[in-house]
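What follows is a short report on a single structure.
A single protein chain has been omitted from the complex, and every remaining protein chain is retained in its original position.
For clarity, chains are labelled A and B in written order, and residue numbers in each chain start from 1.
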Amino acid sequence: MSDDHDDSPIAARVRELEAVLEEKGLLDPTELDQVLEAFAHKASPANGFRVVARAWVDDGFRARLLQDANAALPELGLSMGGGLQVQRLHVVENTEDVHNVIVCTLCSCYPLSLLGPSPTWYKSPAYRSRVVSHPREVLEQFGLTLPGTTKIEVWDANAESRYMVPPRRPEGTDGLGEAELAALVTRNGLIGTAAV
Amino acid sequence: MSERYRTGDRVRTSTVDPDHHTRLPHYARGHVGTVVGSDGVHPLADLSAQGVQVPQQVYLVRFSARDLFGHGDHNVTLSLWEEYLSDE
Partner (left out) sequence: MPRINDVGGRDGFGPVRQELDEPPFHADWEAHVMAMNRALIRREVYNLDEFRDAVERTMSHESSYYENWFRAIRTLLEEKGVV
């Protein structure tokens, strides 16, 4: 990824700064490639999909996940330690009565290792400003209309913890295996802006 | 580190508008919420942004939208350092 030939002015400025930092010994090109590799291959919403599918089929795992997600993730070979520091993960489950939605109103905090790089809309002031005060209106913009009786819980990831939402398991999926169930889950579902 | 607040306690957030980095959003200042859990001990972000590391208890605090915004039937939960909180 370091041998790109993007000729935009900002790409040139980024390359320039990289060169200066390398000269000063503050940046090692192989280290940069390692970070990019790790990011490209390890941080993916497929991780989150697997976690949800397991929680749907295994009540014991589900209970452990809700109780202490950081302790439960290693059961699937996952962790919250892919970033700069180990972050605490809170798994907040949707139920018949409660719908959870995640935001970071101050910047863009997001569980990268489980959901991959965040979409631009998640980082946009339009989402961050409004979902905290008018969640029903914002969820409608995503095509998600909740019954008036559903309680909405908004989680502002404003400090050191991160959140993930296991959606409700769709009806009529009793016969499906874990991999098939994982394929039903979407990235937006894990943020709370989609039903699944 | 001893925790000043326990789950179920009612707490009031600071009204201070600091002239430095902070993790207490403007919309949650000067409101009363309920502690719903502990969120670990972390360096206070306000000071860490100035290069000073002072670990402090963080709490999960839940507010009703009606209290925060004057409308809405949802709740909003944030992670707040003890520094931002006082007794109701």
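Just so it is clear, contacts are C-beta pairs under 8 Å (C-beta built on N, C-alpha and C of every residue); 3 or more make two chains touch, one makes a residue touch a chain.
Owing to the predicted nature of the structure, the values given are computational and were not obtained by experimental measurement.
Contact with the undisplayed chain is limited, among A:L27, A:A46 or A:L176, to A:L27.
In the full complex, subunit A contacts the hidden chain through residues 1-2, 4, 6, 8, 10-11, 13-15, 17-18, 20-21, 24, 26-28, 31-32, 35-36, 39-40, 83-84, 103, 105-108, 116-117, 119-121, 123-130, 132-133, 138, 141-142, 156.
Listed here are the subunit B residues that touch the chain not shown: 17, 20-21, 25-28, 43, 45, 48-51, 68-69.
Here is the rule we use: only the chains that are shown with their structure count from here on.
Across the complex, subunit B is touched by residues 88, 105-106, 132-136, 151-161 of subunit A.
Remark: subunit B residues 23-25, 27-28, 39-40, 42, 45, 58, 65, 68-69, 72-81 touch subunit A in the complex.
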